[in-house]
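Removed: one protein chain of the complex. Kept in place: all other protein chains.
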Amino acid sequence: MENIGSTLTLSEARKKLKKEQQQLLKKRFFSNYSMVIGLVIVIFLMLLSFVGPYLTSYGPLDLEVNNRLQAPNADHLLGTDNFGRDLLTRIVYGARASISVGLSIAIITSIIGLAIGLYASYYKRLDQILMRICDGLMAIPGILLAIALMAALGPKVENVIIALSIVFTPYVARIVRSAALVVREQTYIEAMKAQGASSTRIIWLHVAPNVLSPLIVQATFIFADSIITEAALSFLGAGIPAPAPSWGNILYDGKLVIFNAWWMTVFPGLLIIIAVIGLNSMGDGLRDIMDPHYKKVTKKRSKAVKGKEEVA
Amino acid sequence: MSDVLLDIKNLKTHFYTETGHVTAVNGVSFNVKKGEIVGVVGESGCGKSVMSQTILRLFEEGTVEYEGEINFNGRNLLKLNKRQINKVRGNDISMIFQDPLSTLNPVHTVGRQIAESIILHQNASKKEAEEKAIELLRLVGIPSPEKRAKEYPHNLSGGMRQRAMIAVALACRPKLLIADEPTTALDVTIQAQILDLMNNLNEELDMGIIFITHDLGVVADLCSRVVVMYLGEIVEEASIEELFDRPLHPYTQGLIKSIPQLDGDRSAMLHTIEGTVPPLTRVPKGCRFAARCPFADEKCVASAPPVTEYTATQKVKCWHFEKILKNQEGIADVHTYS
Partner (left out) sequence: MWSYIIKRLFSLIPVLFIVSIVIFSIIHLTPGDPTTYMLGEEATPEQIADAKKQLGLDQPIHVQYFNWVKKAAIGDLGSSYHMNMSVNDAIMSHIGPTLSLAILAEIVALLIAIPLGIIAAIKRGTATDQTVMGFSLLGMAIPSFLLALFLVLLIGVKLQWLPVAGYRPLDSGLWNHIKYLIMPAISLGSIQAALIARMTRSSMLEVLNTNYIKMARAKGVVERRIIYGHALQNAFLPILTVIGITFGGLVTGAVVTETIFNIPGIGSLIINSVARRDYTVIQGIVLFVTFVYVMLNLVIDILYGVIDPRVRLEEK
């Protein structure tokens, strides 16, 4: 009887503990301003890019030759471009392009970077080869590598995704590897090995889950970087080919008429900045939530009051 | 009173931090006479370091507030403006710290760091200052000082660094030297050498020294008077003989009992004081030592004891020291303190 009683209380205690942990997580989440702000912005952008196109009455490629370069007005809330296309419509479709390209790159680099980082951390010799390749790729300034790749592959949306995935994967692989190296040294991994678990099993079932939080944080930052780089590439004419709407393409058209149409530069530009701020602060917030220690360290460093340290 | 060099009266140091208000030094009074070595003893966190740095007001303005008086040469250091206090620092009062490696600037040569004080305070030319720096290095017993003056702190050994730091502090022949655990980071033989050096310097230069340490053994060798601190307050002040012969405060007694005895019973457990120092954010209302004191009663918990002058040189802050003393007399012979 006593035994049953104690297991009952044990499971109750566990339940209670779990509930407390969830509450703590919730509290941490909502007290984390950068996370909340970032999330609101990101959700807004997602809605804009996936629902927005159904709400506009114009098509992204509809030309109205008579209505070229109209300043923002009641018919065209954000004005029209040099071909008489509705700017709001193009920005909304552009959001869809930029977000889906950025998201695809974030997902692809995460998957490939995860695999590379995990295997590199596990096999010493493979590590040497893979990390040298990553060093080499990271030594080339990102935009140059992307431009060279786009020149070779040709301007297409798929190629933008491929090129930028190649540019950003080493950064993911590095972070996954260093996190995985820490996990690898833990005793339970040694124990698993001693029990004869296969390396695939150890890598994917035991190491991988432990590197997910730095991976997700890094993926958020890469999402933001991809949006910037894609815009830059398209702006240079080496990204998503015109006339497809993307924020970079709108800016490119805007540059041609910058003396006459400020709205073509300001609105897509602001949207890029908002998207980047949103994603970056979401990344910062995620890092604080998943690794509370990180915040403490930086906070102490930046705001440490000398006296307090002396006393402690 | 003319031979009193430094007179601290009811000194309080308050910190205002993100986590709230903390009083790290709470009403400390004591003095140092010319050429005297006074020991300040206590566990880590008792406020002795804060107290020592308060004398030169080394904490950042805006986060800290001082109360009371620190009289030096007829002036209250707490009332001086920035310019005036900078003239006192390094010139009249110098300080040395615990870890010499982190206290010497890694990117400046040892000679330059000594010369800096001389240039600052004595209007010396760069060349004169450098010559004086070499002289000082010789004074603190560093071999081939000309060569060492040109080296960087990381080139020196731990003992050498501490000597170099003492040289920096002595650069302007200060009247008072505050030594904040100067031997804690050193090993035992070097520790003895540094203590010797300080003793000699004290005699040669007739300089007052406040020696801060947690090690009562060191105090016995060096100091003539001792101040015992606990949680930001002085619990006992006595001459060195009185302190070891007849410690009045239970905390002092505990500290003395926990010195390892070379000739004692080796199999006996080393004495420890029960409990730990509570954080300054949760200071007890009554006697601050009550929670750890074997003699504490309701009175101790309810209200803080006054400071009693037991002899002309011995003061204690305890409600029950007379009772404790009586109890002790019977067993006093059991403990022999060397």
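Chains: A and B, in written order; residue numbering restarts at 1 for each.
In this text, a contact is a pair of C-beta atoms (placed from the backbone, for glycine too) under 8 Å apart; a residue touches a chain by one contact, two chains touch by 3 or more.
Note that the structure is a prediction, hence the values are computed from the model and not measured.
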{"item": "Sole residue of A:13, A:40, A:148 or A:205 that reaches the chain not shown, by the stated touch rule", "value": "A:148"}
{"item": "Residue touching the undisplayed chain, where the options are B:155, B:200, B:258 or B:313", "value": "B:155"}
{"item": "Of B:90, B:111 or B:159, the residue in touch with the unshown chain", "value": "B:90"}
{"item": "Contact set of chain A toward the excluded chain (per top definition)", "value": "132-133, 135-137, 139-145, 147-154, 228, 231-232, 235-238, 251, 254-255, 258-259, 262, 265-266, 269, 272-273, 276-277, 280, 301-304, 306, 309"}
{"item": "Missing-chain contacts mapped onto chain B", "value": "53, 56, 58, 82, 86-91, 94-95, 97, 99, 102-108, 116-117, 120-121, 152, 154-155, 165, 168, 171"}
